[in-house]
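Down below is the structure, laid out as structure tokens.
Only a single protein chain was left out; the remaining protein chains are all shown in position.
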Amino acid sequence: MNFDPRFSGRKFASVGTRPIRPDGVDKVTGRARYGADFNMAGQLVGRILRSPHAHAVIKSIDTSKAEKLAGVKAVITAKDLPDLTDGDAAMHDILDNCMARKKALYDGHAVAAVAAIDARIARQALKLIEVEYEVLPHVTDVDEAAHHHAPLINDQVFTEGLEEKPAKPSNITKRTQFGHGDVHKGFAEADFVVERSFKTEQTHQGYIEPHACVASVNADGTADLWVCTQGHFVYRQHCAQLLGLEASKLRVTSSEIGGGFGGKTHVWAEPVALALSRKAGRPVKLVMTRDEVFRASGPTSATSIDVRIGARKDGTITAAEATLRYSCGPYAGSWAEIGAMTAFACYKLENVKTVGYEVLVNRPKTAAYRAPSAPMAAFAVESAVDELAKELGMDAVDFRIKNAAQEGTRASYGPVYGPIGIGPTLEAVKHHPHMKAPLKENQGRGMACGFWFNFGGQTCTDLNIGMDGSVSLAVGTVDVGGSRASLSLVAAEELGIDYSHVKAIVADTSSLGYNDMTDGSRGTFSSSMATISAARNAIKILRERAAQTWDIPVEDVHWEKGHAIAKGEKYGNLSPLSLKEIAAASGKTGGPIAGHSELVADGAGVSFATHICDVEVDPETGSTRVIRYTVVQDAGKAVHPTYVEGQYQGGAAQGIGWALNEEYIYGKDGRLQNAGFLDYRIPVCSDLPMIDTQILEIPNPNHPYGVRGVGETSIVPPLAAIANAVSNAVGVRMTHIPMSPPRILAALDAEREG
Amino acid sequence: MRYIRPLSIEDAVGELAKAVGPAAILAGGSDLLVRMKGGFIEPELIVDIKRIDGLGDITETAEGFRIGAAVPCAVLGENKAVRKAWPGVVEAANLIGSKQVQGRCTITGNLCNASPAADSVPALVAAGAKAVVAGPSGKRTIAVETVPTGPGRTSLAKGEIIEAILLDKRPEHAGDAYLRFIPRTEMDIAVVSAGVNLTLDEHGAIKTARVALGAAAPTVLLVEEAGQVLVGSKLDEATLERLAKICSGACRPIDDKRGTIEFRRKVAGVLARRVAAIAYKRAGGK
Partner (left out) sequence: MAGVAVSTTINGDAVEYLCQPDETLLEVLRDRLGLTGAKEGCGTGDCGACSVIVDGRLVCSCLVLGAEAEGRKVETIEGMAHGDQLHPLQQKFLEHAALQCGVCTPGFLIAAKDLLEKNPSPTEEEIRFGLAGNLCRCTGYDKIVRAVQDAANVMKGA
């Protein structure tokens, strides 16, 4: 296949319009089927028994009483999920996380599971399982866990990435370092240096739909899994490997997904449901409760970050340095590494150094959350940048413009940037009317920048043309926020037909080749590339059929606006053939017409955003309200601008929640205290203002239409933007996220007491 | 487990009195069903009191108002007469949960759930509201502040049901108000809260005052000293400062997932000051 992904400027007919999404009516009428909305004949209810201890040896599990309870059809423990990971450490962690093998490593860690004829019996059965624990000392705080006196979570962990292998095990699994130049020299050149330490608490993606699946394993080794996931192909591979199934015999169908944000990239309950089904010989439905979602899915890291930035009087940053400690839960991760890569990505720096430490804690295994690891690093860096601008007496936007990365800049994490949007977003912010709007007493304005890499990855798409000329598009990237509409627009654009004739679906794992999951803002970027490629392959066939009909060389047939056109004066008597006409005749000209594409979508353009935020702080209570918010972000090319705006707004809202109120609160006993939406406080409708958006389009040179991922970057700036706004409103620099009322009031009181 | 729907208070009391295992009264269910879902209680008997005659009614009597135990807070909020007489009680009741919860929850349930953070309770205590208790040995009327005895515990005996809350008729120049502090704008449990109920003399000086604090101690606190400091004043700055200090001092709060001791103390004072000003204005004070 000789697909050319390079950007070529063109006028769009469909792309950039705002039609209604193809899955919309099902979703407003209650017909759309999510994870828990599917049932199979003879299905059982699965439930999981979870450790109440943060850290404990599992000495024994007695399931005999539960097995004897009438209506119980299967009880499983780790023994029913034998280790088939064959030395693959990452897969072994996933296995151990699905069902604790020797130790329970966090409050909520699965230790056993049952399948019964109804939920009441399943719940009763869980109470009859007797687990004997030997409780061990635990550690949940990232700084305490990094300390050499901390209880060891895994005594086989010796920090990687050090010059010498350490003599003793610790909770730090890995050290990573990025940067270039000489920071010592850079700081020596600085007239002003700002040095600050920051902390951020652990947050959850907070998708409204809990994890849910229906698993059915047959006696012949075939199996079906219906599941809400961001990546059904990845789930298939993981589940097949853990259960010892052949991947092609496990068909995974992705349900409609009720939010993921990175949290549905990882298997937890699915291998358990499959193991229960295998043992019971019946389908098993397993739905997590909200409490289980908080305690036992994959929240983000808690962090502790030190930042140091120096600048000359003229506003040039001479050196920047950060040390980042990120919690990973009880298993190794690369979260600090990503934070260390993103921390200074917005700036053009001669001397920069970032060091990341991955820290194990007795909390759930960290999973991705929308631009994972970047918001915390940006909070620390962008807060310090604001402080430095203040010390220099420079405007916060001008200071950033002066130091912004641009095309040709070597990024702090290594590569050299192509055309990028940081400068343009800053210029747009500088001239945005929001920046000039008046503020009242106790109100303040802040701004901050954010960066995200974006990913591409393996993608496979089918485009089938029906005999009536309508088009079905089968993609393998799960639609998390309207991508079926965007991809239908792309197919319509490429074929030259109307959007209304295209219907996009997400195909199951048996109907399409492998696709990476919808993460890294890749859904529209990579599947649109594959859709363009598939459409071009279909067009090639359409041209061949027209050439055959006309009996002329295919080279003389062009494709324009949905029609085959014979080019050249000698064909003056041949009127164009429409896609519909060619499709209608396909049975007689060689059979069905389809385009297929499989590719690795390289070159996802990096993404930048700058946000402006106004807050009002009640100085007597520390309560903070966001009263105005503006997002400016580069989309490359907005395929469906309404859904691009939706991504900007949604990311900003999640960032606002993170900044102000959301946090995992653990008790001294290592148990999570706020495993519900009552006390894990995500923003409600009355908490937020309208969120204004401005889409910039700096084409990605590596995509035919210039598309960049848009989903994640918008969660990166809000933490810092709000912290900067609070600082400008009431004069306190908040260094601990969330900036909850007790924290702000304490900071104000400390300030007032001098 | 049994679910029953008695039609008379006598039947309900009788069933509760003879229940062998744990029994639960169901009105709005917004606390009960959450506790059942969490596995915190597994009642043997659920007594749904919503079809008992009169329990769903608000009646205006010569003495004031009688609010049946099954009246949802949304219905209370739509009652113009109660809203006019006791705006603080109604605004407190209407802060419980969401619109969805408002359609179900009741002030009687809020009282009997015995949470120190219950929104309607400080307002009811400040209002001097009374509860009519029906039980195996007849009926009695008690001050609402005597119902909760600790978090999740009440003074009600086995078989007893609160069938109504009574609010007095309002004299001229009276006003009440309730404020709570929550981190968000809706959907949270009060971190700390305050209710104030005032009557004024013809010159605008405070004649009587009751101040109650929520989420500041194991039960809602009636701070008598705070009421006393208001009496005789026209709510000048010095009085408000003293009020705030007394309220902060009266708190015996805890550190928990919703707030710190220090925060609750300080904000109790802030809220008391703010809410007293609202009640004073409602009473016609200037």
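What to note about this one:
Each chain gets a letter, A and B, in the order it is written, and its residues are counted from 1.
Operating definition for what follows: contacts are C-beta pairs under 8 Å (C-beta built on N, C-alpha and C of every residue); 3 or more make two chains touch, one makes a residue touch a chain.
In this text the structure is predicted, and so the values were computed from the model without any measurement.
For the chain left out of this panel, the touching residue among A:G650, A:G670 or A:P741 is A:G650.
The residue touching the chain not shown here, chosen from A:P5, A:G24, A:G466 or A:G496, is A:G24.
The residue from A:F3, A:F158, A:W550 or A:F677 that touches the chain not shown here is A:F677. Across B:M36, B:I142 or B:A217, the single residue that touches the chain missing here is B:M36. Checked against the full complex, the candidates B:D57, B:E186 or B:D255 give a single residue touching the omitted chain, namely B:E186. Interface note for the absent chain: among A:A74, A:L128 or A:I257, the touching residue is A:I257. Summarising the interface, chain A meets the missing chain with residues 18, 20-21, 23-25, 27-34, 36-37, 120, 205-210, 256-261, 287, 289-290, 480-482, 642-643, 645-646, 649-650, 652-654, 676-678, 682-686, 688, 690-691. Touching the omitted chain from chain B are residues 1-3, 5, 26, 28-30, 33-34, 36-38, 46, 48, 50, 72, 74, 97-101, 103-104, 185-187.
Quick note on the criterion: only the chains that are shown with their structure count from here on.
Spacing of chain A relative to chain B, judged by their CA centroids, is 44 angstrom. Put simply, chain A touches chain B in their complex at residues 123, 291, 620-623, 625, 660-661, 665, 673-674, 677-679, 681, 683-684, 686-687, 740-742, 745-746, 749.
Residues of chain B touching chain A in their complex: 38-39, 181, 183-189, 191, 256-260, 262-263, 266-267, 270.
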